[in-house]
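Apart from one protein chain that is not included, each protein chain of the complex appears where it belongs.
When the chains are written out, they are named A, B, C, D, E, F, G, H and I in that same order, and each has its own residue count from 1.
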Amino acid sequence: MLFMVEMEVVVPHDVDRDHFEALKAEEKVRAQTLQKAGTWRHLWRVAGQYANVSIFDVQSVDDLHEILLGLPLFPFMKTKVTALCRHPSSIYDDDR
Amino acid sequence: MLFMVEMEVVVPHDVDRDHFEALKAEEKVRAQTLQKAGTWRHLWRVAGQYANVSIFDVQSVDDLHEILLGLPLFPFMKTKVTALCRHPSSIYDDDR
Amino acid sequence: MLFMVEMEVVVPHDVDRDHFEALKAEEKVRAQTLQKAGTWRHLWRVAGQYANVSIFDVQSVDDLHEILLGLPLFPFMKTKVTALCRHPSSIYDDDR
Amino acid sequence: MLFMVEMEVVVPHDVDRDHFEALKAEEKVRAQTLQKAGTWRHLWRVAGQYANVSIFDVQSVDDLHEILLGLPLFPFMKTKVTALCRHPSSIYDDDR
Amino acid sequence: MLFMVEMEVVVPHDVDRDHFEALKAEEKVRAQTLQKAGTWRHLWRVAGQYANVSIFDVQSVDDLHEILLGLPLFPFMKTKVTALCRHPSSIYDDDR
Amino acid sequence: MLFMVEMEVVVPHDVDRDHFEALKAEEKVRAQTLQKAGTWRHLWRVAGQYANVSIFDVQSVDDLHEILLGLPLFPFMKTKVTALCRHPSSIYDDDR
Amino acid sequence: MLFMVEMEVVVPHDVDRDHFEALKAEEKVRAQTLQKAGTWRHLWRVAGQYANVSIFDVQSVDDLHEILLGLPLFPFMKTKVTALCRHPSSIYDDDR
Amino acid sequence: MLFMVEMEVVVPHDVDRDHFEALKAEEKVRAQTLQKAGTWRHLWRVAGQYANVSIFDVQSVDDLHEILLGLPLFPFMKTKVTALCRHPSSIYDDDR
Amino acid sequence: MLFMVEMEVVVPHDVDRDHFEALKAEEKVRAQTLQKAGTWRHLWRVAGQYANVSIFDVQSVDDLHEILLGLPLFPFMKTKVTALCRHPSSIYDDDR
Partner (left out) sequence: MLFMVEMEVVVPHDVDRDHFEALKAEEKVRAQTLQKAGTWRHLWRVAGQYANVSIFDVQSVDDLHEILLGLPLFPFMKTKVTALCRHPSSIYDDDR
């Protein structure tokens, strides 16, 4: 079950930099673990912004929620979730 | 070079239905040709809407423009184009 | 799997009234069939508007899409879909 | 009398964490008390966000206001209130 | 129980003028009947626009909905409904 | 001369609470004085929000401005001002 | 008493051109009559748009409303009204 | 004196196609004449949309207005005008 | 050459009050100097807001920019600039 998630990271100018860098490092590990597991199916950077477009493949909406809320940078994110489904003109087996 | 394109189709209630259905059929053929060519890399339906999220892989912005303007349903579409690039945490070779 | 769907019906002033009334009657039948099947779990009117708030319980996003696109009044609707999940403070077995 | 209330919690990055966690615990108790009383009729988490969609069943608008303003996390919330009423196609006795 | 209703009338340029004028006359009669009944408690014109701000005093949200949907000009209106309640600083007995 | 003023109070989480409570008390006194003088003609709470809808009856726009800027909580408010006038269907002598 | 009024004229592509041109001519006469009377105090074109920014000096909000609704092109306009008052730093006697 | 003008062309589905194509041809001639005269300094297509971003170099705002209103496709355009000036970090003689 | 500039002043609640009051005093002096020079042609307060509507008459866009950026309160302002030109129905020599 696929969802597009758009994440924008907003960094307050007076954040503790060391703490934030530590969270970023954790975020990268988490993102790669989820990619290897096949859950975070696509991950692109939005050009010119501290933001990404992602495709998640999850068993349920609850799984999706648990994953997103658990991201180390979640407290600094604005998120937008869009439910996707198979397009009648798609020829790709993966895009479902 | 990757671009996310979000397309929403708006059908005027007084459109000529036969003409519109003919355009839809052409659109499907075009979409599948572009998928087979590797240009239209992903194509998902937005749940509950006459809209899609697509990923295009093109040689240039001019190519992207020519493809989109040439879509049979383009005159009925609202489009939004977002330039994407490689995410530093991505492990996928394809997502670039 | 639960989704909130907000539907607003926009009626063009020059629509064929008989055709529209026929669609409304079909819509009512469809809505009640889906409620009896347990798929359309809640259905409320938004006060003062030709709009509703609905909760759907579906097996997949594709099912949700098929149901919404198949509604007789869909061509006259603006829709907004929100994926819902269990709230940690909920005590209701049904709200999942 | 039913109202949909959408609540989004915005947590300032420099909030006192202990104070905030204490408020969250109180909020959970309050939410469950109101559910048991039949006042907070539905409570869903919005997937991927620190936000919920709720249905309240109250005797008056003043009651609704008193309940919402009294929520421990209210000072951190953005709220949107929508008055609901019975939908002519609804078959549910409860959705009123 | 008080609700503020903001109504904006949008007149399509190709509407049948006689039909529209007839609806306007009916609307005026209806508005005055509801004012005399104490239901439509206040009615102001928004300066420079074909729009009004109104205060309704109703027994239930269903009553409010029935009144608004029954207005002769409803098919040409955009409406916004806001639930009101007593303000702790109000000294007026009527503003509740 | 009537104006609708919508006021939303935004309280920064790190405000000095004693100072703010003192301003709130002053605000209440001021609001009641203006009501008794017939200037602040209506005052309703917006349900579920720290916001109000008010009707002011003033001699001039300058008077309105002076009153609003002088409110103790003005520095924490977002305001929206709408000029109102008599509605041709109104039967109330007061709504002008 | 001064009000800024922003007017945007939206011309439907299928409007009767002769009728519209006749309204435009009437509008010009009306605008100049109101300028000579000192009521329409300023009138500027917004560069690159079929829109204007105007300053009206009126005795009451009802006068303003009557003037605007009476403009021959009003049915094709979107209007925005802003109440103005004397600025404490202004040195102009006229800007009040 | 430089202005950025963003133009979006909106084509009604029931427009007379021959008339519209004739206007498009005229528009192209006009655009090229203005480019050769040094007035329309830059002209880019927005990828994926029937829209452009343009830079105009004019003697006055009135000149700019006259040019834009005189474009054959102006009746089908939404325009946005932004006044530009020299950037303190610019090294280009032309960008002023 | 005329520009409408809309300025809204946003005062952070934790600003140094003495510093801010000093800037306000400087702003007033600057505004009056520019009015006497004929550059700041009109200046009105927006009723109920810490905002103004102004008309500037400048030799060039660069002059306008230099003036606005140099205002003592500029760091606390949101600004919107609109290029104005002579309206074909205007009878005023000054409104150009």
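Please note the rule applied: a contact is a pair of C-beta atoms (placed from the backbone, for glycine too) under 8 Å apart; a residue touches a chain by one contact, two chains touch by 3 or more.
Everything quoted here is computed from the prediction, not taken from an experiment.
K.L.:
Footprint of the hidden chain on chain B, which residues?
P.N.:
Those residues of chain B that touch the unshown chain are 1-3, 60-62, 64-65, 81, 83-86, 96.
K.L.:
Which parts of chain I face the unshown chain closely enough to count as touching?
P.N.:
With respect to the unshown chain, the touching residues of chain I are 3, 5, 12, 14-15, 61, 64-65, 68-69, 75-76, 79, 81.
K.L.:
Go through chain A and note every residue touching the omitted chain.
P.N.:
11, 13-14, 45, 47-50
Throughout what follows, only the chains that are shown with their structure count from here on.
K.L.:
Out of B-C and A-B, which chain pair has the most contact pairs?
P.N.:
Spelling it out, more C-beta pairs touch across A-B than across the other pair.
K.L.:
Measuring centre to centre with CA averages, how many angstrom lie between chain E and chain G?
P.N.:
27
K.L.:
By the touch rule stated above, which residues of chain E touch at least two different other chains?
P.N.:
Chain E, residues with two or more chain partners: 2-3, 14, 45, 47-48, 61, 64-65, 81, 83-86.
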